[in-house]
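The complex is shown incomplete by one protein chain, all other protein chains being positioned as in the whole.
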Amino acid sequence: MSSTFGTLFKITTFGESHGRAVGVVVDGCPPRMPLSEADIQGQLDRRRPGQSKLTTDRDEADRVTILSGVENGLTLGTPVAMSVANRDQRPGDYKTMSNIPRPSHADYTYQMKYGIRAASGGGRSSARETIGRVAAGAVAESFLANTWGVEIVAWVSAVGEVQAPEPDTEAMSRPAVDKTPIRCPHPETAETMTHAVAQARDTADSLGGIVSCVCRNLPPGLGEPVFDKAEAMLAQAMLSIPATKGFEIGSGFCGSTMRGSGHNDPFVAKGKRLGTATNFSGGIQGGITNGEPVIFRVAFKPPATIGMAQETADFNGLPVRLEAKGRHDPCVVPRAVPIVEAMAALVFADLALRQKMRS
Amino acid sequence: MSSTFGTLFKITTFGESHGRAVGVVVDGCPPRMPLSEADIQGQLDRRRPGQSKLTTDRDEADRVTILSGVENGLTLGTPVAMSVANRDQRPGDYKTMSNIPRPSHADYTYQMKYGIRAASGGGRSSARETIGRVAAGAVAESFLANTWGVEIVAWVSAVGEVQAPEPDTEAMSRPAVDKTPIRCPHPETAETMTHAVAQARDTADSLGGIVSCVCRNLPPGLGEPVFDKAEAMLAQAMLSIPATKGFEIGSGFCGSTMRGSGHNDPFVAKGKRLGTATNFSGGIQGGITNGEPVIFRVAFKPPATIGMAQETADFNGLPVRLEAKGRHDPCVVPRAVPIVEAMAALVFADLALRQKMRS
Amino acid sequence: MSSTFGTLFKITTFGESHGRAVGVVVDGCPPRMPLSEADIQGQLDRRRPGQSKLTTDRDEADRVTILSGVENGLTLGTPVAMSVANRDQRPGDYKTMSNIPRPSHADYTYQMKYGIRAASGGGRSSARETIGRVAAGAVAESFLANTWGVEIVAWVSAVGEVQAPEPDTEAMSRPAVDKTPIRCPHPETAETMTHAVAQARDTADSLGGIVSCVCRNLPPGLGEPVFDKAEAMLAQAMLSIPATKGFEIGSGFCGSTMRGSGHNDPFVAKGKRLGTATNFSGGIQGGITNGEPVIFRVAFKPPATIGMAQETADFNGLPVRLEAKGRHDPCVVPRAVPIVEAMAALVFADLALRQKMRS
Partner (left out) sequence: MSSTFGTLFKITTFGESHGRAVGVVVDGCPPRMPLSEADIQGQLDRRRPGQSKLTTDRDEADRVTILSGVENGLTLGTPVAMSVANRDQRPGDYKTMSNIPRPSHADYTYQMKYGIRAASGGGRSSARETIGRVAAGAVAESFLANTWGVEIVAWVSAVGEVQAPEPDTEAMSRPAVDKTPIRCPHPETAETMTHAVAQARDTADSLGGIVSCVCRNLPPGLGEPVFDKAEAMLAQAMLSIPATKGFEIGSGFCGSTMRGSGHNDPFVAKGKRLGTATNFSGGIQGGITNGEPVIFRVAFKPPATIGMAQETADFNGLPVRLEAKGRHDPCVVPRAVPIVEAMAALVFADLALRQKMRS
């Protein structure tokens, strides 16, 4: 188990899906920074299930409590511990599965690794684990916004085979993203996506999708070659989110089909600074931010929990027919939006502190 | 600068492209493991430039020397330091560029981050930096092969728009991959790729591509949720390789277009162990290996150094026309094959030790 | 701020003296280990103030709550988060000091480092911070006891100028230590020490002391040369406890006055294993445990908070006369006993996991 992320802006998350609480300790948060529970609750609410008919019914207030590190509305530079109680515990739903590892879940691998696993829910592999990330990410984002005016906006760019057209990343904003519960800022595509999810839900199936993200106003110089390059840290951060299958920065996989003459980003003067005319690099060159927007995309698989029956095997290798009960999301990408933003904020807050020590 | 990778099997690389030497220190290598320079040289030779007309002319023997950690052909459990001298230093080639940051290179970002950069070549952002990775990776691979019979094979699955058909990952072998200098195991595709690269070279341009990789015989249980999941560590490792733009595991981005009913991997008995009938998960579930082959793909952009002239700006923002001289690869993916294998070996050697402490 | 300790058995503590809660997250605790709040409460009670007239009056139940990582009385291998509420908040006591950094406290240095500090109490430099250490240490101790029968016993070997005679470390036990509130297992010395503390208290002064510790049944092989040698990790751990000024292992400073012929520990057969006839090494050679008891001593300064008036300067450099109010311990070493034990357990649990991965 490795529940700590970051070198200087370091977070440690804890909590199972159906235990007493989930939460996080943020160690290394700069001092004298305004911070209150209200700054954190907003992103938690965006992550919360039960926001629309499209997501799971599990309804938990997910109210965050700051346990330490803040006094009179200012951070002390000491660890900021935050906790969210688990109110809605329904261990019963999963009991019948105990000897059947759910396909494409973590039941089998946790059992193989630890020789034990949480009796109910996904334990630590549950989406509920991401609450600590989102709470910590809100703190990181606050630091980045206060210091450089950094803006991080993620959105749903694909649901199943429905893809949104290329967006205007300069203008992209959270209010625009939140206009629809599906969190695709392109209205017509959002509607098509919503229908696709509804159709998947009605057939007791699930759908994958893609979350795109832009980070604006990052200062140049962030990223620590050769192993902690900015895109490498983003890649680790994103692939650590449950259900992710891929990451690409800038031109991504599409860039592999291009020629150098078309892919190179020529430099141009942009006011006082040097910028690039195109941004196939995705705001990062040689592992270091160049001052252009950082743009990346994350692929999410369709949720493994589906209503329809599945033919599989139990832990003894005997064929069984599995029918899932309980709550499940037919599509997680809308709720993944604040999680992707949180992980991006955590990566850049850490890289920013690591670079700051050099100036 | 962060040149250390790994928690228990920990490597630290060093060296600029045109300095005295490049190399690596491997700390945490298990003791009593047979190891000699011959075990390492093979992969270094596969990485070496000048293997065919398709790659750069820079010809260096790249002979590795083990400086410590091995006695009488066995590792001592102490740091294994390895060094490769830089023989072919041609600083002159790059002198005319000194005030012009090369487009999509690291000149600009290194200058912004450090306020200084290597006068010639890419310095630390050069492909030559990967020598230390490949040497260390050979040690890691040796450990994995000795202990579990792990086999790691990477190959070129796409060059520009030329894509190889879906391969038989069970049978994939390094000899099959090395049959052609382009390192695509599908002969007809290899020929088409070779022509594409030749054509790019003739037009003073460059081409990107994709390297695929399979890791067989990994024991189940490797990967440390929630932040050091196996796919997250692979993603960081791969995106830390120069010129990479994307990573996907198992179904990858394609998986985002699927439905859960088609994407879930049903369990089936495989001899004594539980396996999966399909492998959309790519051998990893919940961040932990499940015993199936780990399969992933890495996207490489076209090399930034091209022969044709480019319109760009110098450090002062003034428009200039840049013409590169010196040696350059029109396509790096064939040489990236052993680098991808090395980084995969380093990830799994570290995760294996982290898991072993639990048994 | 660096509130994380350990590489594999990793703890992160949080909490200020007068905030909402203090606590700890233990990440890397082995799975399937019996654990309940009762296993932890015992050491917390030994650390708790208000156990006798010799210690501060601050009376808090210090009841620990396990928030995660344990199910049905067994650890899951996931993070064990533990929290203790702060009930007894008396911020008023310290208000008059706000512009006067207390001599030999951390007020001045926290202010210089963070530009802010907790308004009341010592914040993070308070002895209350050690609650998280003791809770985590109880988990570590449980792991070491279950696996190797490790026994860790600390005791008060000096208070001020009163020193206990050389003890029988083989027979030393916690019940023997706890026979008197001063926690010196030698009854006559305990009485003298108790008088010395009472006398210091009556003169509104404070006393330092020494805590000794023995760790029995540790397997040989623990310790990671060259920087994480067992004695080096112990030294860091002990010097990170508030109010400590020195650490010595085995012969310690006295060993520096000896000759090699007298200091060397000759090997002798001890049953099946090789032992040493003497133990000037303190159970560690070359940074690695040798199977003999690990013995070390930790020096504590007299508490900085004293009742008598002190001439000092305020933050502006102006001379002031400071008179402390509120609760204070005239001597902290009795309560430091479980803290020293906890830190020793944390060091060896981590080194044990780091060594286990090698076997």
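The letters A, B and C name the chains in turn, as written, and every chain counts its residues from 1.
Rule of thumb we're sticking to: a residue touches a chain if its C-beta (ideal position, glycine included) is under 8 Å from a C-beta of that chain, and two chains touch if they have at least 3 such contacts.
This structure is a prediction, so every number in the text was calculated from the model and none was measured.
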{"item": "Touch criterion as defined above, residue of C:Leu44, C:Ala106 or C:Met172 at the omitted chain", "value": "C:Ala106"}
{"item": "Option from A:Pro30, A:Pro103, A:Gly160 or A:Gly246 whose C-beta touches the chain left out", "value": "A:Pro30"}
{"item": "From C:Gly160, C:Pro185, C:Pro293 or C:Pro334, residue that would touch the chain that is not displayed", "value": "C:Gly160"}
{"item": "Missing-chain contacts mapped onto subunit B", "value": "1-4, 10, 12-16, 19-23, 25, 27-28, 31-32, 65-69, 71-72, 74, 76-81, 83, 113-119, 123-124"}
{"item": "Subunit A residues that touch the omitted chain in the full complex", "value": "7-8, 30-31, 77, 353-359"}
{"item": "Those residues of subunit C which, in the complete complex, touch the missing chain", "value": "1-5, 7, 13, 101, 103-106, 108-110, 112-114, 122, 124-125, 129, 158, 160-161, 200, 205-210, 220-221, 223-229, 231-240, 242, 244-253, 255-261, 263-269, 274, 276, 280-282, 284-291, 299-306, 308, 310-315, 317-319, 354-355, 358"}
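Here is the rule we use: only the chains that are shown with their structure count from here on.
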{"item": "Farthest chain relative to subunit B (centres taken as mean CA coordinates)", "value": "C"}
{"item": "Mean-CA-position distance for subunit C and subunit B (Å)", "value": "46"}
{"item": "Centroid distance [mean C-alpha coordinates] between subunit B and subunit A, Å", "value": "26"}
{"item": "Intercentroid distance (Cα basis), subunit C paired with subunit A, Å", "value": "39"}
{"item": "Residues within subunit B bordering two or more other chains", "value": "7, 354-355, 358"}
